[in-house]
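Removed from the display is one protein chain of the complex; every other protein chain stays in position.
Right after this comes subunit A.
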Amino acid sequence: MDFSIRAANLDDCKDIARMIMELAEYEKVSDHVKVTQKDLEQDGFSKNPFFHGIIAEVPEQHKTKEGHTKIGYALYFYSYSSWSGRAIYMEDLYVMPEFRGKGVGKALMSKVAQLGLAAGCHQLNFTVLNWNKPSMDFYLSQGCFDVTATMDYHCMRCEGEALKHLAQL
């Protein structure tokens, strides 16, 4: 199957928002999504972007029933390890169900890896849900390791009331 991988632009935000919702539904937490298409446009495509995007696209003849040609995406940003320096963080990786198993996910991740290496990064980090066996198997087969299992690192978050309270202590 023919597909192309390219950097996301402002016009892709509508499809990115659609696919973010699809990924959240797959992860069974679609009610958690508060970010809108407008937020994505502002936060990803202004002077100081908070994230970057990559889109996987198929030619017209392979478009979905609803007419979509943008069938996968990855969102990433640059981060930093106090031990090894520059790092790249892959926040989202998603391919629409009917286009899986054709190398699209691998190609998106490969692009993120290329961009990371070009920027001088030493590692690529991301999180995956512990029940998402297909994804975990895919990632492990690509050569990564489970930091939570090997180093016992847990992801923590302080938000809402707790964050407000912390700011006032």
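Criterion: a residue touches a chain if its C-beta (ideal position, glycine included) is under 8 Å from a C-beta of that chain, and two chains touch if they have at least 3 such contacts; residues count from 1.
Everything below uses one rule, namely that contacts and distances are computed from a predicted model.
*Asks:* What name does the UniProt record list for the absent chain among "Diamine acetyltransferase 1", "General transcription factor IIH subunit", "GNB1L protein" or "AP complex subunit sigma"?
*Replies:* Going by its UniProt entry, the chain not pictured is "Diamine acetyltransferase 1".
*Asks:* List the residues of subunit A that touch the chain left out of this view.
*Replies:* Counting over the whole complex, subunit A touches the hidden chain at residues 16, 20, 24, 29, 32-35, 39-40, 43-44, 50-51, 75, 77-86, 89, 91-92, 103, 106-107, 109-110, 113-114, 116-117, 121-131, 136, 139, 142-149, 151-169.
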